[in-house]
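As you look at this complex, bear in mind that one protein chain is not there, while each of the others sits in place.
After this line comes chain A, so read on.
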């Protein structure tokens, strides 16, 4: 046991002191935050720009639509005539709206055009279109003697209150939240397995190529060495993860302080040309929904999620990293690992793809099947858990995970034990099978 501790310590320190680890750990959050800051900055720059849109309204009925807003100014140049206005716009303005003469309201909407030098912003276009439609509709309604004030009172908004049969409330926002939580956890495990599994494999290959392996295993059992490697790397990974979490949190706070709270959420909406009125509306529904989100968070099976994350994280990592260790032991150099990597990456990739369909249909046969199959369950089951999983499925899945874990570690240890002392040609699968019997 004492030796295992020594090995874990060495592996951990070797990993943590490695330059690329330090650079990755420090640089990644900085890069992420830098990227976010860049996007926010560009968005702000974008929205600071004020665009001037000219219009020629030959009908004389729609001018009231063109009210100046924060980022868009409207200029009436009807007196110039269409051709002159086009030339002028090309030289000075962002775009030109042309509304031709109309004999009556019914063909007022015909032939309205937008001219611009570059392709215009879609957000701006649809916003102007929407207002023109509304205005023309109102004009028509007035012509038909409808009382617009009264009509306004009939406007209605419908939001489903979704609820399941046991009476738990759920909402669309809740589903999104579940997807995010499940998907996030699943993806985290996936990344962790690949990054740290590969790191275990590299470390095994390094010991093999530097030939220190024979010295080490004349002092400790190969199994101890393998476990020490797996745990040591996992600890380094957990450390890296914690550092990322803390620094990302700290840096985001700094960013929010610098750019103001709205910098991170609403400026994007303004960038695509929403009017301030619309933004206000969205903000209002957002604050309504924020309460819903908080409510939904309480409804998530947090404890189950937390404990199953730990179980599947440990199980999944141990299964895959011992396979990685066995692969490292079987080959002489990293370039030889290709043929063995494919079968390992396969179930992981499948799990991620199946994950997408799990989000669509968390209780379908595919979702259930892959969340029980032990090579994919660490990812797929975690994606399902926020949606509620029957306890017996969870139980079968975990039991299978543990059984597989024991089997795989046994199998990997056998390959490892023989492989680390084998040099020369790359083994075939048939030879690996023979090693099991040595």
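Rule of thumb we're sticking to: contacts are C-beta pairs under 8 Å (C-beta built on N, C-alpha and C of every residue); 3 or more make two chains touch, one makes a residue touch a chain; residues count from 1.
Convention: contacts and distances are computed from a predicted model.
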Chain excluded from display, named as in UniProt, from "Cytochrome c oxidase subunit 1", "Cache domain-containing protein", "Predicted secreted hydrolase" or "ABC-2 type transport system ATP-binding protein": "ABC-2 type transport system ATP-binding protein"
Contacting the left-out chain in the complete assembly, out of A:217, A:239, A:350 or A:396: A:217
Residue ranges of chain A at the interface with the undisplayed chain: 3, 6-7, 10, 14, 18, 206-207, 210-221, 421, 434, 437-438
